[in-house]
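Comments concern the structure below.
Yeah, one chain of the complex is gone here, protein chain that is, but the others are all in their spots.
Here is chain A:
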Amino acid sequence: MQTCVLIIGAGATGTALARDLSLRGIDCILVEKGDVNAGASGANHGLLHSGARYIVSDPAAAAECHAENRILKQIAPQCIEDTGGLFVAVQGDDEKYIADFPTACQKCGIPVQPLSPDQARDMEPALSEHVIAAFWVDDAAIDPFKLSLDNLSCAQAHGARLLCRHQVTSFEIRGGRIVCTHVRDLNTDKQFFIEAQVVVNAAGAWADIIARCAGAQMQMYYSKGSLMVTQNRIAKRVINRLRMPTDGDILVPGGTVSILGTTSERVASPDFIYPEIHEIDTILDQGSAMIPKLAQTHYIRAYCGVRPLPAGSEITNPARDPDDRAVSRGYELIDHQDQPEQMANFVSITGGKLTTCRLMAEKTADLVCEKLGIQAVCRTRTEPVPDAAEAKWTKPGLAPAAWVRENRCKEPLLCECEMVPESVVKQIADTFAANQQRPDLKAISLRSRIGKGPCQGTFCSMRIMAYLYDQGYINDRYGTDDLRAFLKERWRGRQPLAWNNGLARAELMEAMHCGLFCLEL
């Protein structure tokens, strides 16, 4: 295969870059070893930062967040619930931090409004009685899956190609250039190569592995963060703890649920990570100081992701910053031409945040254009991201609303928790079939709400798999293996929350799939 730009990694940055380049008329191929947003892009709060969280630790990143917050609200409103956010302090929190906060925000041009504790509790009744200070900021909730899928869909409409479940295996380097990238199709195990004029490494927490594969040096830290999903939505707005960022201090609404997080733990590898019970306990204990009902509420699942933190941006010494909180959340764009390895057509983009993914894509595309000698202006700053039909089912509450509105009430619901009917599963499965790929349960759940409700796939997994067989998408033993893989993936997020009715639900999942169906044998 040949292309102008090869992008490695289909996370928030890679998909935004594909759109940016496509809109500039530049041909690109996106290679992804898993699926869209498989790494940290799909394992975060879904928080569109106002910037206020980084106002003290990293004012530059804060200002960037603020600017991008405004732009994304303009260009991708379909991905955003413009909730606003609160910063609240409780008794015992650092009073100097509280006092400095509004001035620091104003310095960066971040809008902030002081609230009395009573006003804050009127706005968010779940807040603790012990709130001593509160501010309003323009945080919002953003659906990271929809954003990436919409960016991707727009890019594909302009000619970009996506290869999911394709892994880069090696690079052929001659005369300081990557002349050829070898890729393995993980579906078929076939090897082939892609010739590109520029290669962009947007592999997130795996960026250093890709860089080393190309003979380049890159030092990165992996910082794991775990989060948990409540069964019901706890608050209307984003709620942040007003203190230096630490564990369990953000609650973000996500449609019908709220997401509480996060932790920050240095890990040795971005692979095989699990939300751990001690992290869950920390998040819960910290979060319930701000919102007491978090200690009692039911949780649906936990998940975790790895933040790629470029080592070059470390701003304090590690001994004083054991949890990597002070490492900049800014991004790093590396032109490997300027590095010791002097690779002319290799670029890495790492770090950063979901909120700044568009900006990261813009800066990367600018550098790529410079390398290609193309003068093309970035259009993503103002041009709206189209609301893609195939990405619409990630939205909580949409499937049930459509089901009722379009009078499909007679159509069987395959996922009863989130009310996802057959036609939605079929629509998603067809997009895979159109690319000669087999749909799998994980891929369908990434593009819809299946498996995300209280049953966590206990019932819908079998129903959907039986349906995929009936419709002829699958006709061999692959489906039952996929069922196992999907249940295991759901279990990963369920086992650290196995107390109260979480344990009853875990027991039901095991009783059905091991007790009755013997899937463990």
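Everything below uses one rule, namely that a contact is a pair of C-beta atoms (placed from the backbone, for glycine too) under 8 Å apart; a residue touches a chain by one contact, two chains touch by 3 or more; residues count from 1.
As a convention for this text, contacts and distances are computed from a predicted model.
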item	value
Name of the absent chain as recorded in UniProt (options "NADH-quinone oxidoreductase subunit L", "Sodium symporter small subunit domain-containing protein", "Glycerol-3-phosphate dehydrogenase subunit B" or "YtkA-like domain-containing protein")	"Glycerol-3-phosphate dehydrogenase subunit B"
Of A:Lys73, A:Arg121, A:His182 or A:Arg484, the one touching the omitted chain in the full complex	A:Arg484
Option from A:Ala18, A:Leu47, A:Leu260 or A:Met465 whose C-beta touches the chain left out	A:Met465
Among A:Phe193, A:Tyr274 or A:Phe432, residue touching the chain not depicted	A:Tyr274
Those residues of chain A which, in the complete complex, touch the missing chain	274, 276-278, 281, 284, 410-414, 459, 462-463, 465-467, 469-470, 472, 474-477, 479-480, 483-484, 487-488, 491-492, 495, 498-500, 503-521
